[in-house]
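I'd like to ask you about the structure that follows.
Removed: one protein chain of the complex. Kept in place: all other protein chains.
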Amino acid sequence: MGKIMFLRNSWYVAAFDSEIGQTPLARTLLNEPIVLYRTADGTPVALEDRCCHRALPLSLGKVVGENIQCGYHGLVFDTTGACVSVPGQSKIPPGAVVRSYPLVERWNWVWIWMGDPALADNTLIPNWWWADHPDWVSAKGRGGEPLHVKCNYELITDNLMDVSHLSYVHASSVGVAAIAENAPRTERSDRQVVASRWVPNKPAAPFYQKAGNFKGNVDRWLVTVTDLPCFTMNDAGCVDAGTDAREGHRDRGVDIRVLNAPTPETETATHYFYQHVRSFEVGNPEWDDIFRTQFTEVFLEDKAVLEAQQAALSRKPDGPQIDINDDVPGIAVRRALRHLIQAEQASNDNTAAAAE
Amino acid sequence: MGKIMFLRNSWYVAAFDSEIGQTPLARTLLNEPIVLYRTADGTPVALEDRCCHRALPLSLGKVVGENIQCGYHGLVFDTTGACVSVPGQSKIPPGAVVRSYPLVERWNWVWIWMGDPALADNTLIPNWWWADHPDWVSAKGRGGEPLHVKCNYELITDNLMDVSHLSYVHASSVGVAAIAENAPRTERSDRQVVASRWVPNKPAAPFYQKAGNFKGNVDRWLVTVTDLPCFTMNDAGCVDAGTDAREGHRDRGVDIRVLNAPTPETETATHYFYQHVRSFEVGNPEWDDIFRTQFTEVFLEDKAVLEAQQAALSRKPDGPQIDINDDVPGIAVRRALRHLIQAEQASNDNTAAAAE
Partner (left out) sequence: MGKIMFLRNSWYVAAFDSEIGQTPLARTLLNEPIVLYRTADGTPVALEDRCCHRALPLSLGKVVGENIQCGYHGLVFDTTGACVSVPGQSKIPPGAVVRSYPLVERWNWVWIWMGDPALADNTLIPNWWWADHPDWVSAKGRGGEPLHVKCNYELITDNLMDVSHLSYVHASSVGVAAIAENAPRTERSDRQVVASRWVPNKPAAPFYQKAGNFKGNVDRWLVTVTDLPCFTMNDAGCVDAGTDAREGHRDRGVDIRVLNAPTPETETATHYFYQHVRSFEVGNPEWDDIFRTQFTEVFLEDKAVLEAQQAALSRKPDGPQIDINDDVPGIAVRRALRHLIQAEQASNDNTAAAAE
């Protein structure tokens, strides 16, 4: 999987907004230990989770007003990561600081910028407006916490970009054999890859039939949009066959968006954040439950496959792999992400060279 | 323990025949992940347990007639390992193949050839006819599955070739102090080492006394035959003292064969296959139970010793070791096996050089 795994100058989802409060939350993101908490007025804060004195995780300390105090020797750090108090002495030693990270609260999540804070650009957060729109309702993952998957995050993107696996991994819920029979169309732009499949005039998959109570066959769409590095939106649904959903007439059917943000914990483990948003049964909490419980089962089917796949890849990293037609969208994402990471690396190298 | 651990061009026991069926069985042999299944007509098949597309173990898929289908994207492989179907496309990509392994069903086990299939030679399977003979009956290990031991497989051969350990590890069942007092005789031939001990005119060990209900002392024999690389047959029994068992008059006593086939999983873990076959109480299932339960206890005593030994060796691989007289048979096996492995390596190197 190469040497450089992560795009640093990017947002990633750090937590569901409801996960962060006055009790410090420890979470490793892109191999970095981070502590998350909210100040008294609710502002979220992200700091390096390692005291600059003797390395104890600050998450074992406590929040005191705006600040966090280490649980070992009582050093206090403010929201910028600066040490503002050392017990028993009036002077703060030089270098007494921990790293702080820019945060943005959006789409029920707290997003963290893992690279140079000066480059943090809110417009790079995908516009997943459905998560907040009154005509749509979100079932927040498994109830407000990420799913931990022991695989590299790009395997999750591969999985999401190639919906042909629904026919084999999820045959009992959202898969039908017809999906794989219809090749995807792939569109590429600067930081985005779109894969579209249309499955016309087929019986609805079990889940969709339950949701839509269709009388006959349906036209189904599966459109997957990945914004780099790893934000994948599934636009999925179906309407009565022949009512031309391609032209946007979807309101008579079942219309879902799945918002996926797999955040790397390490190179082989991922905090998988997801939300299902829907425009049907919006006021019906029973459907929140269905997404939380039934789709958790679907995602656990993926987790089993992804972890077995990662174990096989870790066991023999250089083993041969062949590609098939359905891999085109996933390969497009991988290639574009490689380019971004290489560009970031080259830029870092130039900066380092100029500084010498 | 050196660089080259395994003789590749050899049979190994892959499974009890009863372990393989329509549900794929995953098993790692000599560091290679393998899936075992039977076709609709019962023929056993062994394939590399890694889809050539995206590396998912095929054992997570399902058997479809003669073939096996990957559980991720539905690729289908035939019994030779060739991919014969890719969903959504008519053309099979070049290189879409997984490795297949020759299999032979014999002696209640399925044997696998781990090297070059062109060299697979059925005559190299040891002639353990007792396992199938009507005058003998087999208690199949612990009931048809191997014992997993976290040690290198050669430590098991050492253990079997030096029965002096019975006096210390198995004092309560099959050991008596007199064993160690009688030195073994060692005979070497091309791919075989035989160690023989005779323990004349002593009280029977607890297990043998129970089996034979002897009135007085017994003459006991412990003959161990190892066919390389790791097939060890214990010929063990006793008769009334002075009735000259050396001449073959054993039918009045207790006569057992233990068939041992420790198959390497990795360099430090082994699937230990064994069967006890006997020519007494042949129709008595109570004695099957005794072998299954009581000898499982004996083998678990060995497992505890072997795993502690492996842990000590792994901790300090180059620590000094002295040899004693009882090690002669085990050292003979190790030396012969080293020669075979080196010859195989030299042959591979020559082949590689000729191909350049």
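Labels for the chains are A and B, by order of writing; each one numbers its residues from 1.
Going forward, contacts are C-beta pairs under 8 Å (C-beta built on N, C-alpha and C of every residue); 3 or more make two chains touch, one makes a residue touch a chain.
Just so you know, these numbers come straight off a predicted model, no measurement behind them.
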Which residue from B:48, B:219 or B:326 sits in contact with the chain not drawn here? B:326
Considering the whole complex, which of A:44, A:57, A:184 or A:253 touches the chain not shown? A:57
Which one, B:158, B:219 or B:240, makes contact with the chain that was left out? B:158
Filtering B:40, B:84, B:312 or B:343 for touch with the omitted chain leaves B:312
Omitted-chain footprint on subunit A covers residues 33, 50, 52-57, 60, 69-75, 86-89, 93-96
Kindly note down the residues of subunit B that lie in touch with the hidden chain. 158, 162, 164-165, 167-169, 180-183, 304-305, 308-309, 312-313, 315-316, 319-326
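The criterion applied here is as follows: only the chains that are shown with their structure count from here on.
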Whole-Å distance, subunit A centre to subunit B centre, using C-alpha means? 48
